[in-house]
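Quick one: the structure is below, and I'll ask about it shortly.
Left out: one protein chain. Kept in place: all the others.
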Amino acid sequence: MVKVGILGAAGYTGGELIRLLLNHPEVEIVFANSESNAGNLISDVHEGLLGETEQRFTAEMPFDQVDVVFFCFGHGKSEAFLKEHTIPENVKIIDLAQDFRIKGNHDYVYGLPEIHKEEIAKCQHLANPGCFATCIQLGLLPLAKAGLLTKDIAVNAITGSTGAGQKPGATTHFSWRNNNFSVYKLFTHQHLHEICQTLNELKPEGVPHVVDTLNEGFEAEGITVDFIPYRGDFARGIFCTTVVTLDHCPVESDIVALYKTFYEGAAFTHYSEKSPDLKQVVNTNKGIVHVEVFGKKVVVISMIDNLLKGAVGQAVQNMNIMFGLDERAGLNLKASAF
Amino acid sequence: MVKVGILGAAGYTGGELIRLLLNHPEVEIVFANSESNAGNLISDVHEGLLGETEQRFTAEMPFDQVDVVFFCFGHGKSEAFLKEHTIPENVKIIDLAQDFRIKGNHDYVYGLPEIHKEEIAKCQHLANPGCFATCIQLGLLPLAKAGLLTKDIAVNAITGSTGAGQKPGATTHFSWRNNNFSVYKLFTHQHLHEICQTLNELKPEGVPHVVDTLNEGFEAEGITVDFIPYRGDFARGIFCTTVVTLDHCPVESDIVALYKTFYEGAAFTHYSEKSPDLKQVVNTNKGIVHVEVFGKKVVVISMIDNLLKGAVGQAVQNMNIMFGLDERAGLNLKASAF
Amino acid sequence: MVKVGILGAAGYTGGELIRLLLNHPEVEIVFANSESNAGNLISDVHEGLLGETEQRFTAEMPFDQVDVVFFCFGHGKSEAFLKEHTIPENVKIIDLAQDFRIKGNHDYVYGLPEIHKEEIAKCQHLANPGCFATCIQLGLLPLAKAGLLTKDIAVNAITGSTGAGQKPGATTHFSWRNNNFSVYKLFTHQHLHEICQTLNELKPEGVPHVVDTLNEGFEAEGITVDFIPYRGDFARGIFCTTVVTLDHCPVESDIVALYKTFYEGAAFTHYSEKSPDLKQVVNTNKGIVHVEVFGKKVVVISMIDNLLKGAVGQAVQNMNIMFGLDERAGLNLKASAF
Partner (left out) sequence: MVKVGILGAAGYTGGELIRLLLNHPEVEIVFANSESNAGNLISDVHEGLLGETEQRFTAEMPFDQVDVVFFCFGHGKSEAFLKEHTIPENVKIIDLAQDFRIKGNHDYVYGLPEIHKEEIAKCQHLANPGCFATCIQLGLLPLAKAGLLTKDIAVNAITGSTGAGQKPGATTHFSWRNNNFSVYKLFTHQHLHEICQTLNELKPEGVPHVVDTLNEGFEAEGITVDFIPYRGDFARGIFCTTVVTLDHCPVESDIVALYKTFYEGAAFTHYSEKSPDLKQVVNTNKGIVHVEVFGKKVVVISMIDNLLKGAVGQAVQNMNIMFGLDERAGLNLKASAF
């Protein structure tokens, strides 16, 4: 049994992580830390756990009793936490925030199993990818690796309200969001950093640099990821379309074959022959991709559940890989479907 | 032209009132007061007004320039406001809060036009009914007046999220409320006060007293209104079913006739021959009622838009009556329908 | 491994059953029968199965290769099917339709594990309860057994759109149902039959007969279940409130204790100390109940997922009991929660 500690256990991702781990056959939750909820029943705070656990939140952090710690903090707090606390070297860390996703003066591996499975298996510290970032990358990985990204990339991705977190606000007020639609962080979403990092990592030599416009500006040489994020009026899921312009008109079946081959061994990412719809992935750890070709344009559809494959589902998948467990353990989830 | 001032103009009811009054042929909005939004464009704060007005919120309250003031405060603040401010005697007041709905040491008329039209026409100060209270009363008035309420009354009413106001919170968070359902204030909703007041006012002599359980408790002699309020996962509207048990099995057509006759002259409340659905009233000032009989049980369906007939629509209807205008002026609203 | 055949496998319940059974550790799906979809991939028809199975629908019905057959037909078709086909005696049948729920000239056991676990364990043929019927009964069982049902019972239950089945129609059209609310089959829902059967079966001697008004009319001697079904604007779940009037004012903690004791050993039905909300059960096989007392009135809240505890989840639970498996096998489902 893998012994798990959870920090930030009272938030959205903390709750979803507990929902997963309670049914994971190889995991024991040793502690679920939350200062503000210390002593409260987990099932009193997190929807959907009544009858599944009598465990309570704790203010303690007994790191010596666990094999792995999940950081379910808000962004920026993981790094701060590590400055003030020491976690034993033999305890693995899976950080769900964005603090260590960009390479730098740290040893965190970017945990996208579709491309980094071997590094993940060996790593001690893992940075779990962002939700939009996961969905957009799943749509682009095969083209990136094939060196076909030579022109600006148009990304449109719609997210559910859980992407905005637990704290209520104007744009998550039901009266406002219900039956509504809007955009935000137009062309400036912070997940562009990790997307560009991956695309540049994968691309063969000679293919244009992917410009991280947030750092380099729009005038820098290279191609850009023009990402429009939308607020959808649903709770779970990200639905993404990506339009890539190739240098020459491709044969559609070649592009389809590229995707099928790329995802052949993936545990959760599947190619759909038919144009898919979002609820096929809701409440699962799946990624679904589909492509169609029009002239030189390749249209890619990719979709995930933002809380699962886009957050804690992928984190558990990474944990499974890190501990040599079946990659699908605890993740055979029934899709909501309706 | 009726000159109007609005206090609490930046809230939900304030916004909906402005949306109505801008298209009212006989009204001029002289001031829309909001301390916190003073100087801001009304159309920047209230959804759906772009292109309709360049007016701004003001911190001023020039009561001498208006014929009527609408109080769109939160509950309890109207009375407090009047203790600290003086409104000229010739200026009419329409209070949307619950402060003066119960008879007492004041001259406010309870503004339910279906029963108080004459008093409304003559009054200087008006207390606008609550949303649930309006919907439930519309379902019960004909039976109450006919003296048929002799046993406990079962009321189930589902409200949209706008009933919870503008301030975001846990039960109006989209991620929680979307596709969800729950109850609140079981048997103890504050609108019971005004409902019981009306039912006791209408009932013929000899018919049992209607117990206001919030004041008198459940043991008091008389009949009770057993009201279960529900939180629905829609934004606008109240859908209510009421089951009344009669002493003898009635003929259904007699009960139907009672309702049709009662609402014959009503400007906005209609009897539906068919079992209605909520969207027939959404975005209108209508009340719709429908009855069916099973043995001794009369089942009444009643429905309104909580922000319109349940709040500012009824307030404007009352204003029309108070100023001798066409009762429907400014209220010929296109139903959303979809 | 239990070998399973499914008839009517292309419908809503068929699909949800397949979603469950694919992850059931002790089950093998031998055939999924559908005439109209014979040869088609199951994952092409049923949402959410991509990547989980390559199995196809078949027009065959090899009963000799299975241990149990699930009937996922529309109501009335199970009986007709059995007149035209012979199923080997050693093959168990679980019928999801209403054909055999009422006792009569057949050996089907009514499969509500909360009261019939022993009979279920021994039975060869099982009639799976209806969705509304399950939810309403879970709310009433403890009071019924305690002999406390002596007055008419007021039931209000709201169902999601999946309760209306797969065939599109006017009241399941998104443009109509979205943000809408309505009632149907007022006081005449067909599930009253099975509810009344259970209540009369459980009640101690001397307690009034529960009248099945659909058969006996509203004038018959006894008490009635006054059931108002509502169409909610969500896809999954039933939320039910039941108001029971006792002869004397009870102590709330006694009633709560009655419920807790009754459901102590139940595998999926739990008592909630807090007023619950529907999404706690959505996408799970749970039933949640909660009670509050006001004077002589007991208000019961009960809720289930209509497709799971209200249909195929309960069917699998029954299958587990019938085959001596862990009652929870294949049913440790992660709640949607959002």
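Letters A, B and C mark the chains as written, and numbering starts fresh at 1 in each.
We adopt the following convention: a residue touches a chain if its C-beta (ideal position, glycine included) is under 8 Å from a C-beta of that chain, and two chains touch if they have at least 3 such contacts.
Given the structure is predicted, the values throughout are model-derived calculations rather than measurements.
**Student:** Looking at the whole complex, which of C:N179, C:T198 or C:S302 touches the chain that is not displayed?
**Tutor:** If we include the chain that is not displayed, C:N179 is the one touching it.
**Student:** Touching the left-out chain: which of B:N33, B:T134 or B:N179?
**Tutor:** Of all options in B:N33, B:T134 or B:N179, contact with the hidden chain holds for B:N179.
**Student:** Out of A:M1, A:A59 or A:L186, which touches the unshown chain?
**Tutor:** A:L186
**Student:** Among A:K92, A:H125, A:H189 or A:K279, which residue is in touch with the absent chain?
**Tutor:** From the options A:K92, A:H125, A:H189 or A:K279, the contact with the absent chain belongs to A:K279.
**Student:** Even though one chain is hidden, which residues of chain A still touch it in the full complex?
**Tutor:** 152, 154, 156, 158, 160, 175-176, 178-184, 186-187, 213, 217-219, 224, 226, 228, 230, 232-237, 239, 241, 243, 245, 249, 275-279, 282, 292, 294-297, 299, 301, 303, 338
**Student:** Touching the hidden chain in the full complex, which residues of chain C are there? Just list them.
**Tutor:** On the side of chain C, residues 12, 47, 160-162, 164, 166, 168-170, 172-179, 233-235 touch the unshown chain.
**Student:** Suppose we count only contacts with the excluded chain; which residues of chain B make the list?
**Tutor:** 12, 15-16, 19-20, 23, 44, 46-51, 160-162, 178-179, 235-236, 268, 270, 272, 274, 276-277, 279-284, 286, 288, 307, 332-338
What we mean here is this: only the chains that are shown with their structure count from here on.
**Student:** Pick the chain whose C-alpha centre of mass, unweighted, sits closest to the average of all protein C-alpha coordinates shown.
**Tutor:** So the chain nearest the centre of the shown protein is C.
**Student:** Which chains share more C-beta contacts than any other pair?
**Tutor:** Maximum number of inter-chain contact pairs occurs for B-C.
**Student:** Mind checking the centre-to-centre distance between chain A and chain C? Centres are C-alpha means, answer in whole Å.
**Tutor:** Each chain's C-alpha centroid was found; their separation is 36 Å.
**Student:** Averaged over CA atoms, how far is the centre of chain B from the centre of chain C? Could you give it in whole Å?
**Tutor:** The separation of the two C-alpha centroids amounts to 39 Å.
**Student:** Which whole number of Å gives the spacing of the CA centres of chain A and chain B?
**Tutor:** Inter-chain centre distance comes to 46 Å.
**Student:** Going by the contact rule already set, what residues in chain C reach two or more other chains?
**Tutor:** Residues 160, 178-179, 235-236, 276-277, 279, 282, 338 of chain C touch two or more partner chains.
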